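Only one protein chain is missing from this complex, and each of the others stays in its spot.
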Amino acid sequence: MTNTDWPLWEVFVRSRRGLSHTHAGSLHAPDAEFALRNARDLYTRRGEGVSIWVVPSSAITASSPDEKDPFFEPSADKPYRHPTFYEIPEGVKHL
Amino acid sequence: MTTTVPTTAALALGDDALVLSHRLGEWAGRAPVLEEEVALANIALDLLGQARVLLSLAGDEDELAYLREERAFRNLQLVEQPNGDFAHTIARQLFFSTYQHLLYARLAAGDGPFAPLAAKAVKEVAYHRDHAEQWTVRLGDGTEVSHERMQRACAALWRYTGEMFQPVEGLDVEGEKLRADWLESVGDVLRRATLTLPEGPQSGAWTAGAGRQGLHTEPFGRMLAEMQHLHRSHPGATW
Partner (left out) sequence: MATAAAHETDRTAAYGTDDGATDAYERAFDAAVAADERIEPRDWMPDAYRATLVRQIAQHAHSEIIGMQPEANWITRAPSLRRKAILMAKVQDEAGHGLYLYSAAETLGTSREELLDKLHSGRQKYSSIFNYPTLTWADVGAIGWLVDGAAITNQVPLCRCSYGPYARAMVRICKEESFHQRQGYELLLALSRGTPEQHAMAQDAVDRWWWPSLMMFGPPDDESQHSAQSMAWKIKRHSNDELRQRFVDICVPQAESLGLTLPDPDLRWNEERGHHDFGPIDWTEFWEVLKGNGPCNEQRITQRRQAHDEGAWVREAAAAHAAKRAARGPLTTETTGATRA
């Protein structure tokens, strides 16, 4: 990082109450306060959000594509986790 | 309408917003970093929106903006000052947005003709003030170069700050109380920014008056020439 190069931040926006924050994009800022303000100006200037999180990109730990199989495939063969796995006689309500 | 709007006050506040918005618009494509392009434009757009409402209270917004002569503009000399470097722009923002925020908060709390407008604008202006304060602290307490530039900018614009506390016909605000609050707030920000409050007088030694009386500074004439030229070249045209 040169002395004029600001770090990268990831921006998460809650579009309205009741919904989770979702990743909106990233931006550069010298510090957290400016990251928050820049995010407000950039990602909510058309009223797209009611709350914002900013996280330094370097603070994110991500699963690597190499881990893809061991990480995500085991869950694919557990259909009993999903409600459609179960057969319920017709006419049974509220289930 | 139940209350009549005092035209002088509408013009004073409207012209402040119009002229400062114009100056900020000059930054487009020239800001120090892309994120700041977006921030400055946001502030400029807020101000332009306020200007349009205020001028419309006094007459036709475009006639007032484009067809008045320099002497008929009632804005503060502070807001017409050229952008200078980024430090000058930030010092101008700090001085003006602190004033505007304090003033609009008072107007919003009252029941005068500007209360509804001020109630909406005060939220926008709070953000402008925050933006200016954040930058003042970073430039003041940044590098040696930025510290020096910021201190110089504050000193250069200081002489235009006294005008803000002059009484304006139709605005029920106690000037000296406003000045005290303003000094306290600006003083606090400058301290946090490791800057000192400029020492000189808050107004120039010219008893003829200043912007509120229609007397402006040299750069303002050129600014208006640019702003009004196209509109005036096509009398009666609609756009």
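To keep things simple, chains are lettered A and B as they appear, and every chain counts its residues starting from 1.
The working rule: contacts are C-beta pairs under 8 Å (C-beta built on N, C-alpha and C of every residue); 3 or more make two chains touch, one makes a residue touch a chain.
All of these numbers come straight from a predicted model, not from anything done at the bench.
J.: Give me the visible chains that the unshown chain touches, in label order.
T.: Visible chains that the missing one touches: A, B.
J.: Quick one: which of B:F73, B:F86, B:W182 or B:F220 touches the chain that's been left out?
T.: Only one of B:F73, B:F86, B:W182 or B:F220 touches the chain omitted from view, namely B:F86.
J.: Provide the residue numbers of chain B that touch the chain removed from this figure.
T.: 18, 22, 25-26, 28-38, 41-42, 44-45, 48-49, 51-52, 55, 61-62, 65-66, 85-86, 130, 137-139, 141-143, 145-146, 149, 226-227, 229-231, 234, 236-239
J.: What residue numbers in chain A mark contact with the hidden partner chain?
T.: Residues of chain A in touch with the missing chain: 1-8, 10, 14, 21, 25-28, 30-34, 36, 42, 45-46, 51-53, 57-62, 64-66.
Going forward, only the chains that are shown with their structure count from here on.
J.: Taking each chain's centre as the mean position of its Cα atoms, how many Å separate chain A from chain B?
T.: The computed centroid separation for chain A versus chain B comes out at 40 Å.
J.: Under the touch definition given earlier, write down the residues of chain B that touch chain A in their complex.
T.: 33, 35, 38-39, 42, 130-131, 134, 138
J.: Along chain A, where are the residues that touch chain B in the complex?
T.: 6, 27-30, 33-34, 37-38, 41-42, 45
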